[in-house]
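Left out: one protein chain. Kept in place: all the others.
Labels run A, B, C and D following the written order; every chain starts at residue 1.
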Amino acid sequence: MNAIDLKNLDIAYGDTKVVFDVNLSIPEGESFALVGESGSGKSTILRAIAGLAPDWTGDISVMGGARSHHVDRNVSRKVQMVFQDPYGSLHPRKTIDAALSEPLAIHGLGNRGERVEAMLTAVGLDQRFRFRFPHQLSGGQRQRVAIARALMLEPKVMLLDEPTSALDVSVQAEILNLLKRLRREQGLTFLLVTHNLPVVSFLCDRLAVMRHGRIVEVADVAQLKSADLKEPYSRELLAATEGG
Amino acid sequence: MMSNRDWLLADSPTSRLQANVGRAYRVFTALMRNPLSVLGGVIILVLLLTAAFAPWIAPYSAVGQDLGNRLMPPSAAHWMGTDELGRDIFSRVVWGSQITLTIVLLVALISAPLGLLIGAIAGYFGGWVDRFLMGFTDIFLSLPKLILALAFVAALGPGINNAIIAIAITSWPAYARIARAETLTIRNAEYIQAVQLAGGGPVRLIVQHILPLCTSSMIIRVTLDMAGVILTAAGLGFLGLGAQPPLPEWGAMISRGRTFILDQWWVATMPGFAIIIVSLGFCFLGDGLRDVLDPKSEGKN
Amino acid sequence: MDQQGASPEPAPGYAGRGLVRGFSTASGFVLTLFLTFLGLLAITFFIGRVIPIDPVLAVVGDRATQEQYDVAKIAMGLDQPLWMQFISYVGNVFTGDLGMSVSTGRPVIEDLSRFFPATFEMATLGILIGCALGIPLGVTAAARQGSWLDQVIRVVGLLGYSVPAFWLGLVGLALFYARLRWVGGPGRLDIFYDGLVEPVTGMILIDSLIRGEIDIFWNAVSHIILPAAVLGFFSLAYIARMTRSFMLDQLSQEFVTTARVKGVPERVVIWRHAFNPIRVPLITVIGLSYAGLLEGSVMIETVFSWPGIGNYLTTALLNADMNAVLGATLVIGAVFIVINKISDVLYRVLDPRAR
Amino acid sequence: ATPADALVIAQNIDDIVALDPAQAYEFSAGEINANLYDHLVQYAAEDTTVLAPGLASEWTADEAAKTITFTMREGATFASGNPVRAEDVLFSFKRVVTLNLTPSFILTQLGWSADNIDEMVTIDGNTVTIKWDGDFASAFVLNVLASRPASIVDEVLVSEHVEGDDWGNAWLNTNSAGSGPFVLTDYRPAELVRMTANENYFDGAPAMKQVLIRHVAEAATQQLLLTSGDVDMAKNLTPDQIASLGDGVKVEAFPQAAVHFLSFNQKTESLTDPALWEAARYLVNYDGMTESFLKGQMEKHQAFWPKGFPGSYDETPYYYDVEKAKQILADAGVETPITVTLDVINSAPFTDMAQSLQAGFAEAGINFDILPGTGAQVITKYRDRTHEAMLLYWGPDFMDPHSNAKAFAYNSDNSDDNYTATTTWRNAWAVPEEMNEEVRAALAESDQATRNEMYVELQKKVQAESPIVIMFQAQLQIAMGENVDGYVNGSNSDFVYYRLVTKD
Partner (left out) sequence: MTAPLLSVQNLRVSFPTHTGRVEVVKGLSFTLGRERLGIVGESGSGKSMTGRSILKLIRKPGEVTADKLEFDGIDILSQSEKQMRAIRGARISMVMQDPKFSLNPVMTVGEQIAEALVTHQKLPRRDVQARIIEMLHAVRINDPERVAKLYPHEVSGGMGQRIMIAMMLIPEPELLIADEPTSALDVSVQAQVLDIIDELVRNKGMGLILISHDLNLVSRYCDRILVMNAGQVVEECAAGQLENAQHPYTKGLLAAMPVINETRDELPVLDRTQWAGT
């Protein structure tokens, strides 16, 4: 079964269409990267899958089930999203504990205290962070909380929208390690957006390169490592990364 | 054993309670660092104490008339003089603090939550809900305020409680607009979307996530508006529709005293001072809160 | 974070666009106007219904016989069901007929053309005074945040919030008029100038200039200056405090630091870089407080014997003179909508982000 | 300063609704009317207590035939220059009864109506014959003819301004068409009234070329205007302001016909016990009030017809005595405490009076909840008989004791659908039938002395036993510049005259 299937997907914001005719299949357990130009529609695709960009045509299915155009409760057990900005993705007036218990409360899951504790441990956060407010945490710590929150409902698919681009290298490394470990331990499927090719190389199996709202190339990470990309734009990206 | 202060300021609270109390304590200490807001706080505190201990503070009854001793200037026996029925103005001002406090509290408790809710709903749902609710709000906003209040007082009958309800009804639209504007900036925040993704419904989002964030600016705004509320009550008093006589409502006292303003200045001026001081108190406190509660400044450091 | 961030004020350009949003065309504006008016009328009508004052009594007085009472009631159309009354009123309004006021015995439209200009004149002068003083004070306070000057400006501003209007008005009259004789007394003109200029706009300041009556103009100025100053003080208080608060937000923005990095003089930093972006929210604030002044203030008008709309409306309401109440409410509602529309337009002009 | 030939007055005139004598009924409108119009007979400026010839130079009454014949004054003209004719009299009366606006009841009680007016009022050359239907004394009829709606208007002028079938009503509400000493030249509601002298006035042109009444609602503002010399006269100052006026200003006092009373609605069970009515009379702090905040503004008076007029009863047997009141209540076994609402107009001095009453009555266990309201609000309630206790005043419609006897001692049908604008009906007091009889008899009595005697008797009864506690008679205190002389203010607003005013 494919974790994510996108067929002929067009996405618009109001009157402007920003993503055109995207077709992708991501098998369960795969880690897939979306890279490409800023503004090319990477985040938009993730948001459409999650139900946050409702204005699309085509087909989206997640874990074999067709997606509706909106967020719904059932899908939240299957797929969760982690956002780019660790500063904007936590409610400033809620403790970490509250943020993590909330998904459980929504779905009426019991044993909240223990689950929160366990999850904090899983993402490598000390228990003393549990009753802090977000502003008492560093960026990396917040991103861990955001990941923990996404994992609270034990989804199968994680949508990661530039989860490390706001962090500096040392913190980025921690988060990347965490993601890699979680994926291994829980058999998750990742759909990761980034513009950092080394990150793709570290974390992913395949990648798609986007430009102007279209996928221009889909490649294996092996191709990336061997600089064996076909499209000129993909090569341009690679060249810039390797630098002068 | 940790000292209380350490417990409050602990970096890693061990319970939800400690976390929240700690936050409140931080806000409080930050407030205490601003001299004007301390002054404001002291004024409000004095108001609270006066209201609570009015029977012990007031040297005379608030309604006891002494027609032989009317319109006496301030003296040792009557610190603020006496009014047109020979009542001790100081005692009336003291008793009046209870009414003022009631007005202020009730209006804050009725209109702010009402406005908050309407604004948050409009802002959160957008579209036709927003258009409808805001159209409604705009209509209320474009109705002359005093007229609206008057109409309600007239409809509900005179009396301080009705006056309070009337004022509350006229002041929610402003709060609704603020709440809506703020909700719009929050609505698309990622932490809201995260809850949506977790399956949280509109009620949960509005009540548990959006409202708490609008509350601080609402508290600020409400404290700043308190002066206006007291004055609106006084305005109703001016038209004779505020508190029922012989209640020592400050606005009604000034309004009755205004015919004496040229010759027996103290009758209107003393309660006037009371209003000014309390209003200033609220304003100072509100100003201080503005600096302290501002979510922008809190997110950092 | 957007420019105004989480400031407790309405977001810029919101400007009461509850219904306007989504309609930017002229026809949309007309529709908005129509719906808002209808809403206003409906609410006002409802208010008229619940007030325990019998409108017929306002016409016939308390000594009328039952027969006279009944005749008057029918003549006023009050025997009709409420919705019929409402429909026929709305119908009349759209043919320009606001009906007769029972408390003045004249057509409402005529009353409004007399009372509204008086309020308009005073409110306009008041808001001008408020802006002319309030904005510089607010900017200065923000620029010197924490200094003694800032504290003084804040306290003075807050006083404007807290002083009862009629108290200030009476004390002002007693001092500047009765004692010092610096200004004219209550009323719009000295009594022997009254009625000498034929109304054109209804605003004496303007009419007297149109007619070239300089004496009358100065007399009118001497009368209007005190009440306008009292109103001005109230709007000053509000404008100064909002200006200060907006300015503080701006001054902590990065682009202000950028300007300093360029070595730009402080004056330019404050006025060009910090002040320019706040013109938009400031206009909303000023617009709102202007609209508030145009409602007329019963208290100021009473104290200064000013024949303004606030007094008219209040008297009408207290006599259940519903035609007058509805008419005046319509005018005030229209003013509110127009002011909002203007601040909307200014918003587009002044803020490139909104174009 | 004000011009030497103009009288400038600060006054609250926002009560004016209409100035047409066929419609005007408010106080301020009455005052203005009195200076614009004449009547066949009138209480003249020179002596407002004597009924003097007005536009009729003489008259003869025939009690048996129920007619009075008036001879019109020679050479009298309207301000417009048109001569005053008998036709104008008929026209004027016809207008009032046909328009049938509020004040018309004063005329229609003579048995007149739009249908029969041509028979009831007949003209012959320069005489007018008035007929009435009902048991009235001619003295009563003359008083009716001196009342406001009986003002004589200029038929020729009014006819030019008729719109539809309004009999010139719209025009007359902002203009005048009378023969009085002044002409209305400008009226702007809630702003100003300007009257200019009628140089052709039959009794001599007034000294003041202009009378300007400026609407000033705020008493303190009136005071400032007066002390600054920008007005010559301030009409609505409070006693305390009057007391503290300095030099350069004088105060003249004018007793008024209005009486102030406290009444109990008989629909309220707890207020129906006559013992309570009696006790109430001992719970009013009459002197306390008249010596303090009512000083100079009201005088103790306990009967329905005001002091200083024929037929008045001036004894004041009741005084403030809480113990006595308690005793009365206890003897009658009235259960206390009683709590009732007290409706009152929300302006000074009424709210002060209410609070004083509240304090006094509370002593005997009668607790008032004061409900202040605007005039219109209070009246609405009063008319619906939904109040409990009411603090209000009453001014006679015309200066005949019957006007008040009818209001305070007559109620022929207390049923809910028989609305009557009397104090008795509105307080649901079913007047004993014998008292109703006495009122009718007094009205019909043609001998003036006997008639007055009968009214005194009626007053004694109402004073002793009724749910209406009459407390005060009003007095106006008018502050004016020291140079102002000759201002006449009779016992009610119909007798306010500026004709004799001089300034030097």
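Just so we're on the same page, a contact is a pair of C-beta atoms (placed from the backbone, for glycine too) under 8 Å apart; a residue touches a chain by one contact, two chains touch by 3 or more.
This structure is a prediction, so every number in the text was calculated from the model and none was measured.
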For this session: Among A:Asp72, A:Asp168 or A:Asp220, single out the residue that touches the unshown chain.
Result: A:Asp168
Problem set entry | Which of A:Leu120, A:Leu176, A:Leu192 or A:Val209 contacts the chain that the document leaves out | A:Leu176
Exercise. Just one of A:Asp10, A:Glu37 or A:Asp55 touches the chain that is missing; which is it?
Worked result: A:Glu37
Exercise. What chain C residues would touch the chain not displayed?
Worked result: 1, 3, 253-255, 257-266, 268, 272-273, 276-277, 350-353
Seminar exercise, completed: Against the hidden chain, chain A presents residues 37-39, 138-139, 167-174, 176-177, 180-181, 195-199, 201-202, 224-225, 236-238, 240-244
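The working rule: only the chains that are shown with their structure count from here on.
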Exercise. Which contact partners do chain B and chain C have in common?
Worked result: D
Exercise. Smallest number of touch links from chain C to reach chain D?
Worked result: 1
Problem set entry | Reference chain A; chain at largest CA-centroid distance | D
Exercise. Cα centroid separation between chain A and chain C, in whole Å?
Worked result: 53
Problem set entry | chain B and chain D, separation of their C-alpha mean positions in angstrom | 47
Exercise. Among the residues of chain D, which are close enough to touch at least two other chains?
Worked result: 218, 220, 224, 374, 377
Exercise. Of all residues in chain B, which are in touch with two or more distinct other chains?
Worked result: 154, 157, 239, 258, 261-262, 295
Exercise. Pairs of chains that touch, anyone?
Worked result: A-B, B-C, B-D, C-D
Exercise. Any idea which chain C residues touch chain B in the complex?
Worked result: 1-2, 5-11, 14, 16-19, 21-22, 35-36, 39-40, 43-44, 47, 50-53, 151, 154-155, 158-159, 161-167, 170-171, 174, 241, 245, 291-292, 295-296, 298-299, 302, 310, 313-314, 317-318, 325, 328-329, 332-333, 336-337
Exercise. Which of the residues in chain B end up touching chain D in this complex?
Worked result: 63-65, 67-68, 70-71, 84-86, 154, 157-159, 239-241, 244-246, 256, 258-264
Exercise. So in the complex, which bits of chain A are touching chain B?
Worked result: 50-52, 71-73, 76-77, 80-81, 83, 85, 87-95, 97-99, 102-103, 106-107, 128-129, 131-136, 146, 149-150, 152-153
